[in-house]
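Please find one structure pasted underneath; my questions will follow.
Every protein chain except one is present and positioned as in the full complex.
On to chain A.
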Amino acid sequence: MINAGVNKELKMSSGIEKHSGKNRINFSPYLYIGPHLILFAIFFLFPTLYGIYISFTNWDLIGDPEFVGFANYKEILFNQDSTFYDQLRTGLGNTFKFVLFTVPACIIVPLLLAAGLNTKPKGMKFFQALFYMPTLFSVSAVMIIFSMLYSVSFGPLNHYLNVETNWLATQPYAWITLVTVTVWWTIGANMIIYQAALNGISKDLYEAASMDGANSIQRFFRITLPSIRAQILYTVVITTIAQFNVYGQPLMLTKGGPTSSTTVLLMYIQENAFGSGISIAGIGAALAVILGLCIMVVSAIQFFFLRQRD
């Protein structure tokens, strides 16, 4: 249907083109890029800019937003009596903790898996397929599975370890659980990227190093790591951005607890803007802008440092 429509319009426009001279604007390219540009403007560009604007307003999602200057930012950054001040400290603090705990694990574990698979053991294809598979599952399905696995009373984990650990509602177990689950769920893509990178390293380099008497640890740090630097950089940046947007795991697994110790910023943003009661979209937008700035600054720093060390 859509194709047929474009086709018809296209014939019309190319007809016009033939009759008019070269100095006339040719519209047909816009029939190709136009549909996307319109969607992009309505559903990405405009809301992003508007999101920044409403962080300077007292919007409630319903009425007209009223400009209040930096009031929202003052409230969440400096007003120590405000609940939103606490939300930012707790939420952003927990988000940063989550990033700090998960990103190294989401780089190292897949790197080890890729190194193991690079020895080309029997059954390699199956291993690879299995480690990648959870990436295809939704966060809510995975969290249901793990909330049952880790359950205090009817979870098989406690039963077979013969312990009575409350994995989801006491610290440090809540964090350990969140990190473990995140690694299980998300490392597939990084593993595949590292596999491809390791495959590309020339065997001669290793042989030459062995002849010079380098042991396997030296070879790893002197040859392997430098050779896959580009891929490490790419995955560190992409993984960090992904983990900053953490939401579903603490929401469904620990419910942000125990006592808000795993409540991440996106949970507060969602609650303020769309939770029950009157929407505080202005504050929510300001929190979102701060989270967005953190993501951009951290990716820029990573990019700078990882590129520099040459």
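Just so we're on the same page, contacts are C-beta pairs under 8 Å (C-beta built on N, C-alpha and C of every residue); 3 or more make two chains touch, one makes a residue touch a chain; residues count from 1.
Quick note on the criterion: contacts and distances are computed from a predicted model.
The complex includes a chain that is not drawn, and of the options "histidine kinase", "ABC transporter permease protein YesQ", "ATP-binding protein" or "Ion-translocating oxidoreductase complex subunit C" the UniProt name matching it is "ABC transporter permease protein YesQ". Which of A:Ile108, A:Ala141 or A:Ile301 touches the hidden chain is settled by the complete complex: it is A:Ala141. Contact with the chain not shown here comes from a single listed residue; of A:Asn58, A:Ser82, A:Asn245 or A:Gln302, that residue is A:Asn245. Touch with the chain that is not drawn comes from one residue among A:Met133, A:Ala208, A:Ile278 or A:Ile301, which is A:Met133.
Panel shows chain A; residues 2-3, 6-7, 10-11, 14, 25-26, 28-33, 35-37, 39-40, 42-48, 50-52, 54, 61, 112-113, 115-117, 119, 121, 127-134, 136-149, 151, 154, 156, 159-160, 184, 189, 192-193, 196, 216, 230-231, 233-235, 241, 244-245, 247-248, 251-252, 266, 269-270, 273-274, 281, 284-285, 288-289, 291-292, 295-296, 299 of it touch the chain omitted from the view.
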